[in-house]
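Yeah, one chain of the complex is gone here, protein chain that is, but the others are all in their spots.
Just so it is clear, A, B and C label the chains in written order, and each chain counts residues from 1 on its own.
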Amino acid sequence: MTASTTESPRPAPGGTAGLRERFAHVRALTDRLTDTLSAEDQIPQSMTDASPTKWHRAHVSWFFEEFVLRRDPSYAVYDDTFRYLFNSYYEAVGDRHPRPSRGLVTRPGVTDVTHYRRHVDAAIDSALEAGALDEEGLRLLELGCHHEQQHQELILMDLKHLFSTMPFTPGPVYIDRLPDPPTSAPPPPTWREVPGGIVQVGAPGDGFAYDNEGPVHQVLIDDVEVASRLVTNADWLEFVVDGGYRRPELWLSDGWAHRVDVGWEAPEYWQQDDAGRWSTFTLSGRRPIVADEPVLHVSFYEADAYARWAGARLPTEFEWEAAARAVADDRGELLDPKRCHPRRVGAAMIGDVWEWTASAYLPYPRFVPANGAVGEYNGKFMCDQHVLRGASAVTPPGHERVTYRNFFPARARWAFSGLRLAR
Amino acid sequence: MTASTTESPRPAPGGTAGLRERFAHVRALTDRLTDTLSAEDQIPQSMTDASPTKWHRAHVSWFFEEFVLRRDPSYAVYDDTFRYLFNSYYEAVGDRHPRPSRGLVTRPGVTDVTHYRRHVDAAIDSALEAGALDEEGLRLLELGCHHEQQHQELILMDLKHLFSTMPFTPGPVYIDRLPDPPTSAPPPPTWREVPGGIVQVGAPGDGFAYDNEGPVHQVLIDDVEVASRLVTNADWLEFVVDGGYRRPELWLSDGWAHRVDVGWEAPEYWQQDDAGRWSTFTLSGRRPIVADEPVLHVSFYEADAYARWAGARLPTEFEWEAAARAVADDRGELLDPKRCHPRRVGAAMIGDVWEWTASAYLPYPRFVPANGAVGEYNGKFMCDQHVLRGASAVTPPGHERVTYRNFFPARARWAFSGLRLAR
Amino acid sequence: MTASTTESPRPAPGGTAGLRERFAHVRALTDRLTDTLSAEDQIPQSMTDASPTKWHRAHVSWFFEEFVLRRDPSYAVYDDTFRYLFNSYYEAVGDRHPRPSRGLVTRPGVTDVTHYRRHVDAAIDSALEAGALDEEGLRLLELGCHHEQQHQELILMDLKHLFSTMPFTPGPVYIDRLPDPPTSAPPPPTWREVPGGIVQVGAPGDGFAYDNEGPVHQVLIDDVEVASRLVTNADWLEFVVDGGYRRPELWLSDGWAHRVDVGWEAPEYWQQDDAGRWSTFTLSGRRPIVADEPVLHVSFYEADAYARWAGARLPTEFEWEAAARAVADDRGELLDPKRCHPRRVGAAMIGDVWEWTASAYLPYPRFVPANGAVGEYNGKFMCDQHVLRGASAVTPPGHERVTYRNFFPARARWAFSGLRLAR
Partner (left out) sequence: MTASTTESPRPAPGGTAGLRERFAHVRALTDRLTDTLSAEDQIPQSMTDASPTKWHRAHVSWFFEEFVLRRDPSYAVYDDTFRYLFNSYYEAVGDRHPRPSRGLVTRPGVTDVTHYRRHVDAAIDSALEAGALDEEGLRLLELGCHHEQQHQELILMDLKHLFSTMPFTPGPVYIDRLPDPPTSAPPPPTWREVPGGIVQVGAPGDGFAYDNEGPVHQVLIDDVEVASRLVTNADWLEFVVDGGYRRPELWLSDGWAHRVDVGWEAPEYWQQDDAGRWSTFTLSGRRPIVADEPVLHVSFYEADAYARWAGARLPTEFEWEAAARAVADDRGELLDPKRCHPRRVGAAMIGDVWEWTASAYLPYPRFVPANGAVGEYNGKFMCDQHVLRGASAVTPPGHERVTYRNFFPARARWAFSGLRLAR
């Protein structure tokens, strides 16, 4: 699972007014993303890694209440039980509802959660209007906005997984069916040269970043070539046809054992019909795979095996960042609530799909956790996770950064994850 | 889990008119039992043995559609996907949604299910009005009514389990808090003598009965004494205090292993506060245990251990039936939707709580499964289950019979199950 | 798993001299059965249900030490750790080594266990020679002899399972390859009529019997026909060919779920080669199945499904006993250490294979456990097990009785279990 990491001590940009607008904007997007869902849609937890929509909507509100509003000792907690139910993993805050039981909570209901959201909206707005938040409070408010954006992506990932469990075609849809694009061969990849040497990595502190993106530091890298585009569905099909899922020599040992255990034969959500045609599940239902779209929903194990099969490798996160800085202003597809799916592969490195790297998720040198509960566990997920870079077609615009470090376990497939080759 | 068993070839009583009224009555009670539940309450599946309320409401309707309405070849199926989603375990009908995934189905929603119920209501009513059902159709309709009554009890059992998973006190309630009754010592049990000899067992065929209640046959029993009342909470507390949950010599081997494994120290739903006071969870919330109410939510393993501790044993289902015939007109508490909980122990043997017997659930001699899907698997649960007799405070009136054979695995505790001693 | 049950208070037959001879004979047979096994062969535990040969050899000796020799307060225990390591499940004796860890005990070694056996032999012999055992001691000694005979069969069952895990053909063998018998069609089964009425069941107390065989009591049975011979391999092949393992309607619900889960397609140890020929594993290695030998190593689930497929059913244990009393002097194959495998089906009901019955393993009426540790848990396995009657080709002669009640869980297949039909 991904995990919200927390802020580093940088000043909040844009001042109070900018932040007030940003807060309103973020909160409204969550409402926008979930207001077509029924109460029923918002309850189930389709696997332990996922959470109910209702839970996400409440949890992000709890985050503001716990870390911003409760800084004011006179603030009256909305409901004590919410602290228990909607704390995700902050040990310092207290006991929590067990993660695997999130789908059993029927009360508060979705309308109650909407009331809770409105309560928190009003309280934050009042505090901002009254100038009642100190600098730390403002920083935590900004962190809360990024935190909620992160959960917007999780809401869509988790909902996609839930809807995919229904065995019908076309099955439940979140948005209207998209027109099938013309299928065309993807452009052949070319290689971008990234010169080796000492490169600067990490967030320099002149804007918001999670603390795991810092401190900025220097890394020595070799000369490297990074592919000019993502691996596509057409590429992946070649791998499938060439026995990529049957050849243990291509796989990491753990990956092969896992593949055999769970029976992977293609990316998550792919299905082959009796005529041999492949389809995939999207938030607008099942549809044929499109040759020149980036492959989606592959695990690190699969990405690594594919790269080996292709005679290449995954870039390290440092190589990736060095390459991406050259095209840092380009954007692929980011979250469009009417689409929620990448388009034809292009030249951007940020957007479309999260890209697995060869790097384990580890602290940068001199990484120091922030104070208090919000920062108590900054690094607590830095073990046996793998870094993904870029952003995806369900990442809200404004949440993407060239230094952003997303991370998932090697076997995770429900994130919008793909890959780019290096050599 | 319990399982709907099916009809034997007996004429439907009361004629078409009586059946039409009965159908309407049963359907209305399901609506009455569930109309205060939110959509959220009707979705989760708190354990594999349990099902969502929404599923129950749809499944019982599917049963009428599949086995009654579809006898008419011109009947148009309401929704093909419902056949897949709401078939419980009828292999002959076709594939089914996997039981453990019932809590992931968000569509159809609860309102859609209400529409489905109304559709089935109208179609059955039209068929009855038009005299379109043959004798077999009428029998299956009657069976469907009993089937739905059985699920009314399951709805309440499953809901109680779901609500009990919330860690708060008083926690979610299904009905308003009941007034605490005066606690008084239960009456001392006395023993009713049942003379041995050849006794008649099973349903004679002059009214509705499930096929597992027949054929009527003769069994040779010994003289036996059966306790005049159920084991109470006060009795059970003595067992707890005397180390009943710590003494392996009282337990069956499998029972002890299971007890150690899951950590049972008291019946399901019992909790002890810091002051040592015991409470239990009810459909009207958590409340202190009441001394002279029957103990509830114990497994066969616990019931068997208690009986051994008490120097007695459980009656066989044949002994139980012989004893119950003497008081067959008495009724303890049956389903009262405003109460859903037994009262002070009395003299009746039918009602209050289901009573574990010493009998394994096996076919009666010359038991023959009925024809067709509805009877295809009449005996398919007759293995490693244990017979309970009587009825409980959540059994709908009219569903109880002196020959009724309920059954659960030895470890099940979420049914309204208690016990009565014999010696 | 099977479990040693214990004696009822009957006088030991044959007096001290007969018992001394019997003890010597039983102990010698265990040595005879195990003296060709290497130390390596005696260590592994191939599944939790099975135990290492070394453990069996020590456990049966511990039984004599614990329950016979230690009646003399001056007896010095051979090794305190043996009490812990070789107690099977007697809670009253004290803590035990966890059953699943029996295969990790390397010390004492097999030679140490031989010394232990000789020590116990000498101590028992001295006690008998000195007349130091009282009546209860003599009864327990006789019980110990039967207990060791029971474990002789377990040693062979467990060893067969262990050796079968080796993937080679012919694989390790326990005894020399047997000559392949001429394959001929089995005789067609006929039906023996057993008249209904009140029949006497159980051991009358005029010879040794386990306490679960008593008390003798009366049971009312119907007229029944019992097949004149066991179901053969040829019969079973018809069931396989007819899709017996693919048709859920033939199976109990739990049985079908288990079959799907573990992938059964034939009896335990059966394998089909590329040419479609079936073989089975025996203690003399893998060899073709023989048409007119009884089918072996089927579970209760399979036996029950076969009977349904054949339009018949399994007999109850009461029907079986009534039928067997008519041919109670006949014997099929019992343990021949050079063979360990049944022969062509014949007319006997005792010997060849254990026969699954339709009866759950429950206490007989008025069953009362014996006093002390040896009897503490007489009935503790009487839950969710199924009775087998008869005896098998690895049951030592003298251990078989018409009233003998063997029992295993419905899914167990490693016993020498088959079936006979009734209707």
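Keep this in mind: a residue touches a chain if its C-beta (ideal position, glycine included) is under 8 Å from a C-beta of that chain, and two chains touch if they have at least 3 such contacts.
This one's a predicted model, so the numbers in the text were calculated from it and none came from an experiment.
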Omitted chain - touching chains that are shown: A, C
Which residue of A:175, A:216, A:237 or A:252 touches the chain not shown here: A:252
Chain not shown: contacting residue from A:32, A:177 or A:380: A:380
Hidden-chain contact residue, picked from the options A:167, A:365 or A:397: A:365
Chain not shown: contacting residue from A:92, A:122 or A:326: A:92
Among C:101, C:126, C:200 or C:272, the residue in touch with the chain that has been omitted: C:101
Chain not shown, touching residues in chain A: 3, 89, 91-92, 198, 218-220, 222, 248-249, 251-256, 300-301, 304, 358-360, 362-363, 365-366, 376-377, 379-384, 410
In chain C, positions touching the absent partner: 38-44, 46, 54, 81, 84, 97, 101, 103-107, 109-110, 162, 165-168, 172
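Operating definition for what follows: only the chains that are shown with their structure count from here on.
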Innermost chain by mean C-alpha position: B
Whole-Å gap separating chain A and chain C, where each centre is the average of the chain's CA atoms: 59
Distance from chain C to chain B - Cα centre to Cα centre, in angstrom: 38
Length of the line joining the C-alpha centres of chain A and chain B, rounded to whole Å: 46
Sequence positions of chain C contacting 2 or more other chains: none
